[in-house]
Structure formats: C-alpha cells, structure tokens
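Just one protein chain is left out here, and the rest sit where they should.
By written order: A and B. Residues from 1 in each chain.
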Amino acid sequence: MTDLLELAVSILEAGGIYALMALAYLVVLRPTGIINFAVGEWATLASFFSVATLGWWNLPYIPGAVLALAGVAAIGALTEQATVRPMIERGAPILTPILILLGMVVVYREAAALGFGTQNLRVPPPLGFGRIDLGPIAIPMQSAVVIAVSGIMLAGTWAFFERTIWGKAFQAVAIDRVAAGLMGINLRLVAAFSFAGGAAIAGTAGVLQAPLTSAHYLMGLPLAIKGFSALVIGGVGRVEGCILGGLVLAACERLVMRYAPIPSGFAIGVPLLLMILFLLVRPTGLIGARGRT
Amino acid sequence: MNAKLAAAIGWLAGAAILAALSLTLTGYHADLFRKLLLTATLAVGYNFQFGFAGQIAFSHYAFYGIGAYAITILSTRFGLALPVAALATIGLSALLALMVAIPANRLEGFYIALATLAFAQLFVVVMVQGGDFTGGPDGLFGFDAPTIFGARLAGANFMLVVSALFLANLALFAALGRSWFGRACRAVRDDPEAAAAMGVDVARTRIAVFTLTSSLAAVAGMAYAFADNFVNPFVFGIDAMFVLLFMVLIGGAGRHAGAVVGCVFLFMLPEYLGDLVGRFHLLAYGILMVVVMMFLPNGIIGLWDRLAKRLRPEPAR
Partner (left out) sequence: MTKTRLTRRALLAGTAAAATAATLKAPAIAQNAPIKIGVITDRVANSAMWATLMGEGVELATKQVNDAGGVLGRRIELAWEDDQDRPDVSATRARKLIGDGVVMILSLSSSTAAQQAQTATLEGKVPHMSPSHSADTLTTRLNNPYFFQMGPLASFQIRTLMAYAGTRFRRVALLTDNSALGTVNATSFRQGLQQGNIQIVADETFERGVTDVTPALQRVRAANPEGIFHAGILGAEMALFFRTYHQMGLRQPVLGSFNLSIPTYLDLVPGLLEGVQFIDVYDDVKPEVVDFANRYKAVHNKDPFSLPAYGYDGIMLTVDALRRAGAPDREKLRDAMHATRNYTAVIGARGTTIGFAPDRRIGFPENGCVVRTIANNKHGHAVWRGLAAS
C-alpha cells in the first residue's frame, strides 16, 4: 500500500515534468506548426540561470526563479525573432525552422557549457527537502512542489487556450493561419509569445527538476525526448493530451521498473518498446487533435 | 553522348583517385580516410531516405550498428564464413528494416521520427545490457581481420573495399534518383496525395526506400566492424545520428554530391577546428549549422551551383 501511494506520487511528479516538457512543444507547435527540439536546452538554460539567481546571487526563491524563467523566455523570443521569423516571412517550408532549431540545440548547449562549465551544479529548492507527513506516506516536499507547480501551470495554460481571447487567437492561428491574419490577429506577436511561453514552460520543468538532480549541460536531451514521447502519446494538439501523455509515460516507466521481473538494465528499454507498439496501434495519440484534418 | 562520356570519365577518375589513396595512405590519414568514406556512404543513403523520400527517421545509425554487430557475432561467435555471415547479416537487417518500415509507413512525418528514435535508443540499450553476447558497453573486439579469396581485409585491401562500397552506393543512389523510382520518391515526399493520383503506390514506395537505405546502412556497418576490428554501442548513438542529419543538410539535402560534401566538411571540421579553438569547436559547428540553414537553404552545394552559374553561364540546352 505504501509502495503504491509512493508510486502514485512519483508518477504525478515525473508525469508533471514530462507534461510540462510536452506542453512546451505544444505551445510552440499549435500556432506555428513548428516542432521545436530545443525545449530540452531551454530547460537546461533555465536550470543554470536559477543556479545564478538563487545560488550565486542569493535572491529569494520566487523572484530568483521568475528572473531565471524570464531570462529563458527572452532567449526563446529572441530565437524566434532571429532565426524563425525570417524563414517564415521568406516562405520557407516548415521543415526549415524545425531544422534550424535542431541546430540551435547545439548552440544553446555549448553556450551553456562555456558559461557554466561541464560540472554538475546544485540548484536550490524552494521549500527544502523535508517531508509532508500524510498518514500512510510522507510526501517529499520537492515532489509536492513539482506536482503543485506543474499542475497550476498546466491548468493555467488550459484556461488560457480555452477561456481567453488570446488563447482563442492562438487557436485560430492553429486552425487557419491566413484567415487568422486577415481577421486582424497579429501573427508576429503570437509567434513571439508562443516561443517565450514555450521557453518559460520548459524552463519551469528544468527549474523544478534540477534541485533533485543538478544543473548539467547535457541534461536537456533526455527531457526533450521524454517530453516529445508524452506529447505524441497524449495526442498532439491539446493541453489535456500533454497531461495524459505525461502521466501514462511516467506510469508505464515506473510500474515496469518496480514490478517487471526483468533485469533493470533491460527494463529501461521496455518503455521504448511500448512506445513503438503504441505508435503502431494509435498513431494519433490518446486524445485526437482538434481543428486539424 | 558527350555528357555520358564525361560522366563515365568522372566515375573512372573518382575510382582511380580513391584507389590511389587506398594504396598510399597510412596511419592516421588512412584511418581518417576509411572512416570518412564509411560515413560518406551512410550520408549518401541517408540523403536518399531524407532528402529524396522525405522520411525523417533516426534509425540510420542503428542499422549501421546492426550490420556491424551482426557480422561480428555471426562470424566470430558462430564461426560462419565471411560471405555467409555477410549474406545472413544483409538478410537480417533487411528483415528488421521491413519490420520497422511496414508499420512506420502508417505514421506521418514526425511520428516516424519518434518511432525510429525509440528503436535507435532501444538498440543501444540492448547492446549495452547484452552481457557477453554483445560485449556489453565495451563492445566486441579482439577478433582478426577476415580473409576473403586469400586477401586479408586490412590496410590497403580494406580501404579498396570501402572505396568500392562508397562508389557503388553513390552510383546506385544516383541511378535511382534519376529513375522512375526516384521521381516517385520525390513525388511522395512533396505531396503523397498527388503522387497517389499519379499512380504511385505511396505505401510501397515508402517501405521500399526505408528498407533499401537501412539495409545499405547495415552493409556499411559490416565494413565498419573491420575498420578497427572493433564494435562499440556508443558509436551508434543518437548524437551521431544528429551529426549525420546535419551533414546532409549542410551539404544540401536531396543532392548526392551535397551529402558527400557535407559529410567531408563536418567530418573534418573537429579534426582541424578542435586544434584551433579547443572546446569551442562544437559551438562553432552549431552556429555554422544554423547560419547555413538560414542563408543557404540548398546547402554548400547550392552555393556552389550559384557560383558556377555566375562564373560560366551555360548555354541553354
């Protein structure tokens, strides 16, 4: 029983991180159609920025974390301005910005390594590493923070898309770019905001994860791959899909790791195998996209 | 007629130069030469898969690894004669490629990327965890260079084989690219529905391209196993796969010469740039990648075309 409760917490926590990474893809993908593999590096950069704001400059947690996220959001928006927008305006195929952002993965990663070194660095947690005693189990404080913050972030993004005029604008762009432009939606602003938002969301995942592990310049790729998997499992297009995909992926990994009677080295491969099988059975994900043919 | 003659002379000259290099290079340069040619062989095939047929798959290096591991295990562990082991390896990798291709055909665009990415990661996990059978993280080595028809497949002999393999791949894909099949591939890449309307069997074309290019990657992998007589799982990882993609892009996707040029360029870059700027060479490479993608959408070969056009405008045919 204790095990199952702990696993539930663990699934919510890891699922939250995966869902945030998936959401970072989605927020960029929805209005621009760009699958951006640099989200992992955004998480890395935000982790390093939080080392600076929280660890070196000793800012209080909230301003420090917000500053780190603002930093990475600015980088996201600047990247859009400098590399993606010229391509879109030139009418390049959508693959071009996707591949440029793949190149940016290397640029971000190496810039991070040059700025912060190749050593692992400690990232301070917001509320320490205590435990909240809840009868049958004690939830680690940082897990609670991860679950709460990712939950709020996911709910907030859902509300933004579904309940605000701005979110509707994103939605309109996703459905028909040209029509949306004609309707007076500022496509440039939408694109810039989507990159800044995606960067801040991926950065949140990084800042939440790094206190448990560390900030390291190679931490991005695994996060990017998990997030992409969660995105596809859930079904590209909706926030609910990110949440579901993250939770399903996390549950699958953890249950296999905990209960599958195979050597744990091979157990690492089982979610990969399941992923391939899943894609074959349900290539459009658990929740279908909306507004796409 | 003239064009055909020029082409034939071009191929012969290329073959002669590769043969001359194979017979003269030693040590470091020989090692660089054979590993470069093997990577170029991979790049030419990947260019067909990605550049011609538009499949964004991340399994090319995994098939390279499957070829390398399969031939090593079959010939050293099961003691099969090299030609038998080679045939068995080709059969096995074609089968595996087909097993990935048929279901992956149902997937669009980036879903194929994810499925093949998972496949590639799975391959490395299994090789690392495979214990004595796969040699674990150390891999398989300590075996001797094989002998075929009395010739030891090492040194100049090996480089001649690799040169022949490279030229054969280049010739095959160049011919395929010009053929009906190549046009069908491009039609499927650009607009599957229009291609189907034109009478192209989209599914079959996709499966055929993936199986062919992946099997040829495995053939290159068979040769790689004897470059150092050493097979290691980490050589076939995701990082190498991204570099291969960058090679094709920087050279000019969809152009055979582009794949070769991009491969030579990115392969040699760390060899020279590393000495000059040390740790910065990867940053330089990333920036270069972004800049080329932004300003040279057709890659280095596109730039070359433009220059050539400006220097000597060819008369209209």
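The definition used in the following text is that a residue touches a chain if its C-beta (ideal position, glycine included) is under 8 Å from a C-beta of that chain, and two chains touch if they have at least 3 such contacts.
All values reported here derive from a predicted model rather than from experimental measurement.
Asks: Please provide the labels of all shown chains that the missing chain touches.
Replies: Listed by label, the shown chains it touches are A, B.
Asks: Touching the absent chain in the whole complex: find that residue among B:A120, B:A184 or B:V264.
Replies: Of all options in B:A120, B:A184 or B:V264, contact with the hidden chain holds for B:V264.
Asks: May I ask which residue of B:V100, B:A184 or B:I301 touches the chain that does not appear here?
Replies: B:I301
Asks: Given the full complex, what residues of subunit B touch the hidden partner chain?
Replies: Output for subunit B: 3, 6-7, 10-11, 13-14, 17-18, 20-21, 24-25, 27-33, 35, 125, 128-129, 136-139, 141-142, 170, 174, 227-230, 232, 234-235, 239-240, 255-257, 260-261, 264, 270, 274, 278-279, 281-282, 301, 304-305, 308.
Asks: May I ask you to list the residues on subunit A that touch the chain which is not drawn?
Replies: Those residues of subunit A that touch the unshown chain are 3, 6-7, 9-10, 13-14, 17-18, 110, 113, 118-122, 129, 131, 138, 140, 142-143, 209, 212-214, 216, 218-219, 221-223, 226, 253-255, 257-258, 263-265, 267-268.
Basically, only the chains that are shown with their structure count from here on.
Asks: State, to the nearest whole Å, the distance from the C-alpha centre of subunit A to the C-alpha centre of subunit B.
Replies: From the centre of subunit A to the centre of subunit B is 32 Å.
Asks: For subunit A, which residues count as touching subunit B in their complex?
Replies: Within the complex, subunit A touches subunit B at residues 35, 83, 86-87, 92, 96, 99-100, 102-107, 109-111, 113-114, 221, 225, 228-229, 232, 263, 265-266, 268-269, 272-273, 275-276, 279-280, 283.
Asks: Touching residues of subunit B toward subunit A in the complex: what are they?
Replies: 103, 106-108, 110-111, 114-115, 117-119, 121-122, 125-126, 128-129, 238, 242, 245-246, 249, 279-280, 282-283, 285-287, 289-290, 293-294, 297
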